[in-house]
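Showing just some of the chains, left in place.
In order of appearance the chains are A and B, and numbering begins at 1 in each one.
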Amino acid sequence: MTELRIAADLVDRENEKRAKAHEADYAALGEHLSRRNVDIDAITAKVAAFHVAVPSWGVGTGGTRFARFPGLGEPRGIFDKLDDCAVINQLTAATPTVSLHIPWDKEDPARLKAHADALDLGFDAMNSNTFSDAADQQHSYKYGSLSHTDAATRQQAVEHNIECIEIGKALGSKALTVWIGDGSNFPGQSNFTKSFERYLAGMADIYKALPDDWRLFSEHKMYEPAFYSTVVQDWGTNYLIANTLGEKAFCLVDLGHHAPNTNIEMIVARLIQFGKLGGFHFNDSKYGDDDLDAGAIEPYRLFLVFNELVDAEHRGVKQFHPAHMIDQSHNVTDPIESLISSANEIRRAYAQALLVDRSALENFQQENDALMASDTLKRAYRTDVEAILAQARKKAGAAIDPIATYRASGYRKQVAGERPSQRGGSGGIV
Amino acid sequence: MTELRIAADLVDRENEKRAKAHEADYAALGEHLSRRNVDIDAITAKVAAFHVAVPSWGVGTGGTRFARFPGLGEPRGIFDKLDDCAVINQLTAATPTVSLHIPWDKEDPARLKAHADALDLGFDAMNSNTFSDAADQQHSYKYGSLSHTDAATRQQAVEHNIECIEIGKALGSKALTVWIGDGSNFPGQSNFTKSFERYLAGMADIYKALPDDWRLFSEHKMYEPAFYSTVVQDWGTNYLIANTLGEKAFCLVDLGHHAPNTNIEMIVARLIQFGKLGGFHFNDSKYGDDDLDAGAIEPYRLFLVFNELVDAEHRGVKQFHPAHMIDQSHNVTDPIESLISSANEIRRAYAQALLVDRSALENFQQENDALMASDTLKRAYRTDVEAILAQARKKAGAAIDPIATYRASGYRKQVAGERPSQRGGSGGIV
């Protein structure tokens, strides 16, 4: 039995207020698109079928190394977090799964599963943590985990990842995401080659424990928390990992983990071409791994990533089913609002990419008509698809305007009463 | 008497084909905007009044240090260039002025003025060149111009700039833009302080020759052609220049001249606040000074720049009339098409910025409602304003679809017959 926290009739009432304007917008867009030979309802159906996973850690207020400023009603644990995730999905119908982070979300799997079931939520990829020390941990990760010079520390990290697989099996997850902070802060501190050999050996041990219908995602990142070198620093190294481990191993692309100016959509294309794109951690950034809301800074870049995904579908790439996950840090907003908004922005980019006239594009590319090829993408991108997104939500029983509906619901105030307020303090993720 | 190169009835015929769809789009957008309490015709009128200058050097095919691949019908000189510029303005009604570059565009001012008058074109800021050596030049700029260690070379550079002012006076220009390539390729090659002192002294001499109703624009750039240090490397130095010279001196912002990740819109805001924003060289870029078409790479960034300009108007900033100029290198497109498209993209960003609900934005800012403040900008940005741009063009007698109309006109083929084809060759600007 679904136990949603926002009353269904509130959603209805809020939708009712906006129905007329929405219908006018949807009709006008439908007419416009029909002049471009596009069937709006077909696009809406595709958008409605597109989902993105929400990270359990994303519903708590994030922070930096300098400070964390908690908001009201911070979730006290994974059960509260699932409640918050359910609100996001209720209002967007875009986020039916949650990605867990162990050890923070470690609870009795049966209770977890029951709670999620009641909220109509499923579980996406499991995430291990070997970038900070848990309270009861024998060996410290100060100097690395899977690539540590000490065998016992590496073994501990391997076992932790295997434990994450075990938990995930009980919950119905089908993937493990491994991101490690291993690296160095000084030239000379670590031997690049030996570190990577140790990492590969540890990952091979984890891979062996992976069920046949699971996928293993490795995630690269240029820097942070290591500031001179990082063991899995870019997609080149990430590809070597996936290729070395085997056919269940894939590369995860976090949009914020690249060098300045990097053409990320081209990396996506290369990984698709060589059969190793596992999926995404969506977010946006201006400087480093800023973990800002998807689409907040460079929306055209997000569109160009989706353009590659739709192009791959269009070209009929085999066995192509990348995982879509959000990974953000919400430092100055209500995390629920940011995740609602981000799920919408991700769908927006997908909807825009679906509008690209691919046959025209192909001709312009063949003829080296750079200007019209560019314009073909821009024409799709500049189409205001908000009415399509709203329609997909509305038809799924979610909100035409999910942020306004969320605010009208008083959910934040309500949980603020239930969950004790936190003190701020020096930085960090939760 | 206006002697336009594209037949007016061709434009009419092409507009006729697109009129019905355009009217439907404009009406639908008008209705949508009226629900947002925006009067579409008021926006269209503002857009129609917005102009951007075209650079004379932009109508020739550009190149890199590796190669230049000329197209058909390359302009042979400034008279051909003006013809091309007239086509851009005829089809967009957005570019009534041309910015000249001396010595390349040096011709008898009376003839130039007559030719421009016949084409309904005026002259924007004059541009001097001391970053390459002219054939007849006594002192080389290999090691600098206004900041050169040799006094005679500096004097030559000063005189060249004064000559540009003289030519501009004859043509009706009201501004001089000074961009120099001076800098160094090696640590130690030049003394930063002495170089800048020499630069400032030279600029003071030029400033003295400036008529009272002119403005002097200095332009900063992080690097290229100098690859270790550049004398006018950023807006900080540029501000010092404008502040040292006097009230007719202003900073010019070229969007591609900044360090990676720089928040350019904030620089724009700072220069406005301290009364020193002179204007823009519009273009887009991904890596360095790529000089790509405006809006081609990061359209949201272009919007955010215009958001500052409209915000300044909204706040009633005094004596605020920045110059708008395009500065691009068209290496793989027909330059006329790229300039048409870029003028449209610049107007698009302006139209979107006009749609921002500034009263709502102000409230969200005051309340630190980051999510809704962001959404307020995004809502304006994602509005498809193409119908507004088309309406502004149509009402001015220009083309609903200027690229398609240009292609239908056969102009490029026509001038290709008149102008001998060029050989390619190793790189450079024209």
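We adopt the following convention: a residue touches a chain if its C-beta (ideal position, glycine included) is under 8 Å from a C-beta of that chain, and two chains touch if they have at least 3 such contacts.
Everything numeric here is computed off the predicted structure, so don't read it as measured data.
Total copies of the shared sequence across the full complex, per this structure file: 4, with 2 shown.
Here is the rule we use: only the chains that are shown with their structure count from here on.
In terms of their C-alpha centroids, the spacing between subunit A and subunit B amounts to 39 Å. Only residues 21, 24-25, 28, 31-32, 35, 260-261, 263, 286-287, 293, 295-301, 332-334, 337-338, 341, 348, 368, 370-372, 374-375, 378, 381-384, 386, 403 of subunit B touch subunit A when the two sit together in their complex.
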